[in-house]
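Missing here is one protein chain; the remaining ones are kept as they sit in the complex.
Think of it as A and B in the order they're written, each chain with its own count starting at 1.
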Amino acid sequence: MAHFELICPAGTPAALRAAVDAGADAVYCGFRDATNARNFPGLNFSVREMAEGIAYAHGRGRKLFIAINTYPTAGNPGPWHQAVDQAASLGADAVILADYGLLDYAARRHPRLKLHLSVQASAANADAVTLYRDVFGVRRVVLPRVLTVPDIARLTAETGVETEVFVFGGLCPMAEGRCSLSSYATGQSPNRQGVCSPASHVRYEPRGTTLVSRLGDFTINRFEDGEPAGYPTLCKGRFVARGQASYLFEEPTSLNAIALLPELKAAGVRALKIEGRQRGKAYIAAVVGAYRQALDSFDRTGRAEVPQLAPTLADVIEGRRDTTGAYTRGWR
Amino acid sequence: MLIQSHDEAAGPSRSGRPLETAVAALALRLARVAGPRLGNPVLDRLSQVFARRHPRAAEALAELPAATVLVDPTDLPSGLLLRLGPGGLRLRLCDAAATTADAMVRGRFGALLDLAEGRIDGDALFFRRDLTIAGDTALVVALRNALDGEDIDLLAEIDAAAGPIGRFGPKARQHAAQTAARVAETLSGLRSALLRPEARRLDALERRVARVESRVESREP
């Protein structure tokens, strides 16, 4: 039985080296523009840095995938086409795409370029995956974070397409690529600008002893003195419904599916993905290292032994709590 | 599970980094007696060294629109005003309470140092309450991301920037600038204290800084 492939994020060349050194089988990155869904200030790779990153990964027997997973702007497809062309000429091991038109372009223009379907395409069932497989020759699908493990098992068996699932990091409670919550409040969306709840629209306002986090014109959360604060990602805010304030959509938790390794293996999952191209290299090194250790131990014993991360890491995990998310049915 | 409880989570800044904080406090006292005429060239030198050692980050910061970020260490007497944008990075000491900027990061010096060295990331920045962000949040995130892309070892940075300070000393002596010379000597002592931390050495330095202060003050009208 094939080993799980561990797919790790990198927002900078330093993070890429950290991920490779910590045991990533593949690293995914984006170019420094709106063609990728983590278009955050100061992040991502120039063409030269991407070439160096590929050399670094390949030199150590690892792979590099390039995410070009926003939806090209109408009337201006140039940057997206160029990104695909550059990925092909740089020798990326795969491109991660979401838009039908861009998949069509890549499949026609670069028939040898390996295509992965981005989570932003939200292919949530076997029929959808079949279309991407048959029409564009997509070889691997990153599944949306809304499926249960049995859903994943059936989809993988029926389509024969490699499946990649998120196992760690930020959790979208909504179907990815089909969410305009961010743009409703800020005018900027994951699909168009590659950002969600962008920092440019975030403000922290002290009000007496409480700290209020605002996104655009809306209050997203309020923290009492001493209460751990959160970044005001819209779906992880506190809102009032039926007279009660609560984390209506999702608590500020972090996905961690390490305990589900045996189930994910039985479901036929090919690759495990860590979220967080916006996270720092120290975080990436720690998380990738812990997962490497867990996967190696799983290969030997078939059991999911949960390693202890350095205590310092608990600090950088949102809400300091984790969840197995939609993979287990109770989440719904 | 992977994630431990809040109480067990002794993050980097919870250790407080007392040595670095103490040294920084002394350096700031020194900077105050030295005045901007001596202090600013040292800060400019630090920016230049940073740009040379970390061209990627320097370029990223230069690509930002012209803007200022006030770094306000709550446990130190001075703030640091960063100017970002087309002119490149510029650093200036300032009175944090009297300074306005496009964005502000406030916290204990240890936490700010973790931020500068990439020990905490852009998301974690917001999960903890020991840092306060105000104003243009995107600017702070951009700064943090640019720094995290580098392998920054602040001791090595300061060492590289401080290199010429040693040479600056004798030159200043020729011009009979006694204060400058003493400042330079004390600065290089602070540098050594960071590289080879010893409590006694820090105490000795503290006394030295105090002497420099009293000499300068006694000469003031």
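Note that a residue touches a chain if its C-beta (ideal position, glycine included) is under 8 Å from a C-beta of that chain, and two chains touch if they have at least 3 such contacts.
We take it that contacts and distances are computed from a predicted model.
**Student:** Out of "ABC transporter permease subunit", "Ubiquinone biosynthesis protein UbiV", "4Fe-4S dicluster domain-containing protein" or "ATP-binding protein", flag the one the UniProt entry gives for the chain missing from this complex.
**Tutor:** "Ubiquinone biosynthesis protein UbiV"
**Student:** Would you list the chains present here that the left-out chain is in contact with?
**Tutor:** A
**Student:** If I consider the whole complex, including the chain that's not displayed, which of A:P9, A:G30 or A:G177 touches that chain?
**Tutor:** In the full complex, the listed residue that touches the missing chain is A:G177.
**Student:** Check each of A:L43, A:A124 or A:A229 against the chain that is not shown and name the one that touches it.
**Tutor:** A:A124
**Student:** Kindly state which of the options A:T12, A:T163 or A:S189 is in contact with the chain not pictured.
**Tutor:** Hidden-chain contact among the options goes to A:S189.
**Student:** Since one chain isn't shown, list which residues of subunit A touch it in the complete complex.
**Tutor:** Answer for subunit A: residues 71-75, 77, 98-102, 104-105, 121, 123-128, 130-132, 146-148, 151, 154, 173-175, 177-181, 183-187, 189, 191-192, 212, 216-222, 235, 238-242, 244-246, 248-250, 326, 329-332 touch the chain left out.
Convention: only the chains that are shown with their structure count from here on.
**Student:** Once you find the CA centre of subunit A and the CA centre of subunit B, what distance in Å lies between them?
**Tutor:** Distance between chain centres, rounded to whole Å: 34 Å.
**Student:** Which residues, counting only subunit A, touch subunit B once they are in their complex?
**Tutor:** The touching residues are 11-15, 40-43, 49, 170, 198-200, 202-204, 206, 211, 223, 226-231, 252, 254, 256, 258-259, 276, 278-283, 290, 306-309, 311-322.
**Student:** Quick check on the complex: what are the subunit B residues that touch subunit A?
**Tutor:** On the subunit B side, the touching residues are 1-6, 8-12, 56, 60, 64, 118-124, 126-129, 132-134, 136-146, 148-151.
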